[in-house]
Each structure stands twice: as structure tokens, then as C-alpha cells.
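Missing here: one protein chain of the complex. Every other protein chain is in place.
Going in written order, the chains are labelled A, B and C, and every chain counts its residues from 1.
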């Protein structure tokens, strides 16, 4: 059902945690639906130098969070804003159809963190 | 489904055939329903000394015909008239419920032959 | 018994092929996960079910997602007809007089619920006329259901032509292909069918598992409500081992179809020819060539089918009959009556259906025994006596 890459990111999620004094931070989803993602980013000179997440959710939610943090590190704000959940899924080798909705949260949480950053630095 | 005794009478039916110059003779059932029995009897001094049958019908019909001929041989007219299909069935070790209607023909054909005899000798 | 039994009742059910049983065995006690479970055991079970779905789809030219596993061929028939009726707007159904009871009794049930059903007659060979189907179509016709091949007399119906008519009229077309799949070429697109019923135990698979093909886009109600199995359309924990067996059996049957069909056709024709040559007062039921490769069905005048069967059984040959007494009902086979046989002749029918392991020797054996058995029964029959007396008069 899940690809090896999904399972790898689920079993060994990259960048779990929080960033003290994060440049931007966003939480999306809600516990009622069974998925919450919190994303912290650290931005230096317009580039995302660190990203950490916490996720309450299923295997697909954890893996996409993990993969998404990996993908945005080193990207500029503009590049990161252009990241889609489709790209994250592709990078994970795909997800079962019923799980696609879980992957949307990764894109949304990054956007939320970036917006938070932009608001603070506007 | 059938008792050993039914199978024995089916496989080796007793008294198949016809009696030349029978004292009485009766045919019951009809081909449309899948069962016809013809019974010939020879009566001497009020006693059935021989009985022969021909049957178009299933295993149960053949076996009850065969058994019935055996049972009436040596009986008086009155005794033979008192024979029921239940007795024939019991003597055969029973029949499956869906086959009971087939056994009725044996009793009926004996009655028909006896009535024929009585008519001729009335 | 001093010799092996010769099983010639393969239209009733077949043995599970050894390769099929081998394929099934791991899925009972070793790998027994519920395909709906998300753990490893569940996931491997799911893959096994999906593999079988592909095998079934491939055998009839369908897509895997158009195949739904069921509990038997009868369930497939019931589901197709009632599932469609449940969501359709009109109330008229067209079928034939020689369908299997799974179709006929379902139609009769729907009649009680207010539907109208046209039971098309068949000709002396058992053919449904495509033109008659066309003429029966009304504005409120919701479904046409005609079997691919008849289970008693083996007649293969002109399904592609009926399918084309249904398609042109825009009416969903179901076919009961329980006897056809694995026996003759079946392709849902070539045949223009929208639903098609199958059953594993007729083609070397296990009993208790069937499938319904439902063309993509056709909406029917679920038949069994419950869990989300079978894309939410047929609830119940998947019949894992049996589904695996059905996939394997249909795959093998499809691969061997041509070779196997040729071999059986030869044996069948030898059997029919042999009986026609050696036994008088017989009649072949069904069409001489447009019939299932393994189907022999003849009537033996003056004798009753069950007696014939039982005597054959005692001689080591297992077959079946359309006589009333074999079914425990009062009337002989509705199929034999539909092709115009009088009751008394229909009672004397014998069906022998050949299988994978039927040999030349088996056929020779039957041909050596049958004339004697028929004669014994005829000698015992008052009808034979009366008729022959008339002839000689």
C-alpha cells in the first residue's frame, strides 16, 4: 500500500521537532479530522536554512511532512511557495488514492509558515 | 438418499413383466407426470398367486412397484386391498420425503388391478 | 464397485484443478490476513485478491476495476438484475424462457414487486432470436438479460447480436455466462455486454465464489451492504483463498480454451454419434454444432431420467437429467419444455457433460453400457410396450 520511500520517511522521519525562535511557524488541520501539522522554519537571507515539523496523523501525513521539510531546506521563499503536494507525493513514489488528502496538509503547513514569516517581516 | 433395500429392488426388480390372461390388470399415473405403473395379477381361489408390473418412473417408483408385487403375492383380495403405500415404504426402509408421492402409485395400481378383477368376476 | 467412477456432470460442478488447489492452499492457515487490514498480513492478502481480479478481467477482456467478486454465480445473477432494477427508472425487463433459475426466479420475484418481465420463447434448438429481443423493447425497458450458453442443452446464444441491439437501444445488457466462461471465447466488448455473471466451480475453481463484471460507468445498487470491500459495492470479508483459486482457474482455463475445446468437441460428437447409431427412439437436445464443447443432452423415449441416471450411476457413470424426479419438483426441465418437448419425452432426458479428465475410453465405456441400460428400462416400461404394440398392429 505504501511505497518503500514513504515507509522510510515514516519510520525515520527527518526534521521532527521545533525551532526555537523560528522565523515562521504554521499549524494546519485539526484533530477532529485526525490530522494536524505544525511547521517551523528558519530563514536567513531569504533562504530556508532549517525546517522542523510535528505531526499528529497517519503514516502518509508523517511521511509527507518529513519529505516536505527536506525539500524546502535550501530553497528561497519564492521557490518554497511554489512547492505543491503533488511534487512531495511524487518524490515519495506516490500515495494510495485514499491518502492523497493527507498530503495536502504538508503543502498547506509550509504555506502557513511562510505567510507567518512574511507577516512578521513585512 | 435411497435405502439399500430400495436400491436392491431398483437394481433387481422382482416380478417385472406382464401376465398373459391376467385375472386383473390396472394402469395408473400418466407420462406427463413422469410416472406410469401397470399391474397384472393372477388370482386363484381368492388368493393372488402371481403379480407382475411394468413401470415408467424413477427409482422410487420402480422399487415400490417391485416391493408391492412381492407383498401381495399369497394375499387374499381383502388383504391386498388393505395394503397401503405406507406399508410398502416401511418395508423398503423408507423413502426421501420428496419421493413419497411416487410410492402412492404402487398402492393405486394394485387397487386398480383388483377392481378390474372384481369387475370381471362380479 | 469394480471400476473407477466416470464423472460426466461437469456442468453441475467441476473438481478443483490440482494447480488451483495448490495456489489456494497458502491462503487458509499460513497467509490468512483480512485484505482490509492495514498490517503486513492484510496487505499481502489484498495483493492476492487484486492479482486474481486481474486474472478474471483478462479472461473476459475487462478492466480489473470492472470485476466484483461474489459468493456464487447465483448471487452474481441476482445482484445484476436486482441491483439494476433498484436504480433504474422503468419497470420492464426482457429475458428468455431458458435462463437458469437464478435469473428466472429473480425475475419472478421482481414481477411480484410490480415489474413486468417478457420471457422470450426459443426455437427448437434453444436459440433466442435477436429480432425478438428487438421487438420486445419498450420505452420503459430497463434491462435485457440473456444467457451466453445454456446449462442444460448447451446451446450458445447469439449474444453479440443481442448485445448490439441492446447497445443501439441504450439498454443495459446482462448475460449469465456461468457455463460459457472457460469453455468458449468470451469478450465483454466483442459481445457488447454491460454485466456478466461467472462462477468459479464450473471451470476448475472452488465452489462458493463467483464474480460479476459491471461495465465502468454503469450504476447498480450494492446487493450486500456493509464494509467497504469491492470498491464499496459488495460487502463481506473477501473469500481470500477461493478468490485466489478463481483467478488461477480462469487464467488456466482461458489459456487452454482452444485446445481443450477442440478435444472435448471431438469426444462430445463421438458420444452423440455413437448414441444416435446404437439406440433407437432418441433425440438430441440443443443445436448439433452451436453448443458447448462438453455438452451432451439427449432424450430417451419411454424411460424416465432418474432411473436412467441411477442405473448409469450403478454402472459407474455420473450424469444428470432434466426429469422432474431428479429435482424433486413435479415438472420436467423448463428448458426442455421451452424447446417444445412434450412432458413424457422431457422426463427421459440425460445430460452428460465432459470435463478436463474425460478420456476416449470413458466415452467408449459409456457407449458400451448405455444401450443395455436403456433396453432394460424400456423392457420395464409400459409405454414402450404399448407403443411397440401399436407399431406392430
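Simple rule for what comes next: a contact is a pair of C-beta atoms (placed from the backbone, for glycine too) under 8 Å apart; a residue touches a chain by one contact, two chains touch by 3 or more.
Computed from a predicted structure; not experimentally measured.
Across the whole complex, the hidden chain's contacts among the shown chains comprise A, B, C. Listed residues C:179, C:192, C:242 or C:333: the one in touch with the omitted chain is C:242. If you put the hidden chain back, the residue from C:190, C:228 or C:255 that touches it is C:228.
By the touch criterion stated above, the residues of chain A touching the omitted chain are 7, 10-11, 13, 16, 18, 27, 31-38, 54-62, 98-99, 102. On the side of chain B, the interface with the absent chain consists of residues 1, using the contact rule stated above. Residues of chain C that touch the chain left out of view are 5, 7, 9, 12-18, 21, 24, 28-30, 32-34, 36-42, 70-75, 77-78, 100-103, 105-106, 108-109, 199, 201, 206-209, 221, 223-228, 235-243, 306, 309-310, 312-313, 318-320, 326-329.
Everything below uses one rule, namely that only the chains that are shown with their structure count from here on.
In whole angstrom, the spacing between the mean C-alpha positions of chain B and chain C is 39.
A separation of 56 Å divides the Cα centre of chain A from that of chain C.
Averaging C-alpha coordinates per chain places the centre of chain A 91 Å away from that of chain B.
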